[in-house]
Structures are given as C-alpha cells and as structure tokens.
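Yeah, one chain of the complex is gone here, protein chain that is, but the others are all in their spots.
Let's look at subunit A:
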Amino acid sequence: MRNKGTLRQILLITDGCSNQGEDPIAMAALAHEQGITVNVIGVLNENTAEFHRQGLKEVEDIAMSGGGISQIVYATQLSQTVKMVTQKAMTQTIKGVVNAELQQILGSKSSMDDLPPDKRGEVMEVVDEMQETMNLEVLILIDASGSMEDKMMTVQESLLDLSISLNSRIGDNEFSIYAFPGKKKEVEELLSWSSKMDSIGKIFSKITLGGITPTGPAIKEGIAVFQQKRSSKRRFLSNDADGYERESSM
C-alpha cells in the first residue's frame, strides 16, 4: 500500500484587469483555503498599451493570495512560462507538505533549508519522487476578452506543450479548460476533465471573444468545478496541507 496524493491547481491566463463580478483576489484566497493553488500568467504584447500594463499588477496579487506563482511574459515566451509556473507551483506545494512533516519530526522551526546538505539531498529525492508520481489536476481559465484575440494561437500551442511535459510524468494528469466570458454565461466550459489535450484545436475555434473580463467569477466557478469532481470521487480524506490531499490507494 502506498500513499499517493493529488495536487490541484488553477492556471489563469489573462492579459488585463478584471472588470466584473467578485473580487478575484478574494476568490483566489477562498480557493487556496480549499487546497487549490492559483497560478496566474499575465500575457503582454510588445505594443501593449500602458494602462494594460498597469492592470497586470493584479496578476501578482491574485497569485499571492492563491498561494501560487505569477509571471508576466510576452506572448512569445508563453510556452516555457506555462510549464515553469505549473512545475514550480507543484514543487512549492510539495515542499510545503515536506516542511510541515519535518516540523513535526524535528521541532517547530525546522525546514528543509536548515538541514545539513547531506540530509537535504535525501529529502530532495523524496520531493522529486512525489513530484513525479503524484496526480495532478489543472483547471485552466482562459481570458477570452477581445484583446486576447492575437494571443489565442500561442495559448493553444503552450497548452499542448504543457500536456506533452506533464504526460511524460509517471503520475496521472487531468486537465479541464474554461473560458471567460463565455457565449451566454460569465464562464463557459471548453473541455471537461481529460488527460489529453490533443483535441483542443477544435475547442479553441469555438471561442467567441467578448468585451468583459469577469476574472473573479471565473475563479469561483473553478472552485465549484473542483468540488464537483471531489464529491464524485469514491474516497475522500481531509486536507493535509495547501493544495495537497492524501488518498490511500490499495
């Protein structure tokens, strides 16, 4: 019998400031409380207007409040950034769990960094192992406001590339993609939980770009999607730490 856990992440890809509905920073905090890490990537164009750049400050605040990682990049670097952010957030979450366990063993103030280098190496192997074998669920929220039009192709390519990387792991992966605003609702499902993203070409062609940016409602919907998924699972144990949940598989 071996313990295997699931990491849950929301990956928000946006190019500007939210302008409708709930406060996205508050929603990110709510997600974080429920074991979901919120990562945010702000996408810039070389010719992005100054007021748009200002709006990207929100990106950092959402990620900080969601216990995740943020990065602001030009569209050309998107592919590498999507992977980097996802993997770094995984490591960060796992490191948090490992540190919590170390504190239990070694006393209140210990963390990995306080260990002598030899011991650190052994702990690192455990972290590596977990990162490789844990299950990962990523819910991708794509900003479909008008200004994203010229970046959609790049977003699509980066997500495909992300799935190549994650599907090379030993652990299972599931992806789900939502766009905001949707055709009729604030948030619209594009792809329900699936381990493959091969079909996303068709999905992207379905997106109609709207005018508003309801980032807060999108994150809130993300939390609900995770909850549905969890309750549909057979076994469910309480959270051990941020973004991490233990399930025992026999």
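Methods note: a residue touches a chain if its C-beta (ideal position, glycine included) is under 8 Å from a C-beta of that chain, and two chains touch if they have at least 3 such contacts; residues count from 1.
Criterion: contacts and distances are computed from a predicted model.
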Among "Serine/threonine-protein kinase", "Thioredoxin reductase", "Universal stress protein" or "HEAT repeat-containing protein", the UniProt name of the subunit that does not appear here: "Serine/threonine-protein kinase"
Residue among A:29, A:100, A:127 or A:209 that touches the chain left out of view: A:127
Touching residues on subunit A - with respect to the absent chain: 71, 80, 91, 95, 112-113, 116-118, 120-121, 124-125, 127-128, 132, 161, 164-170
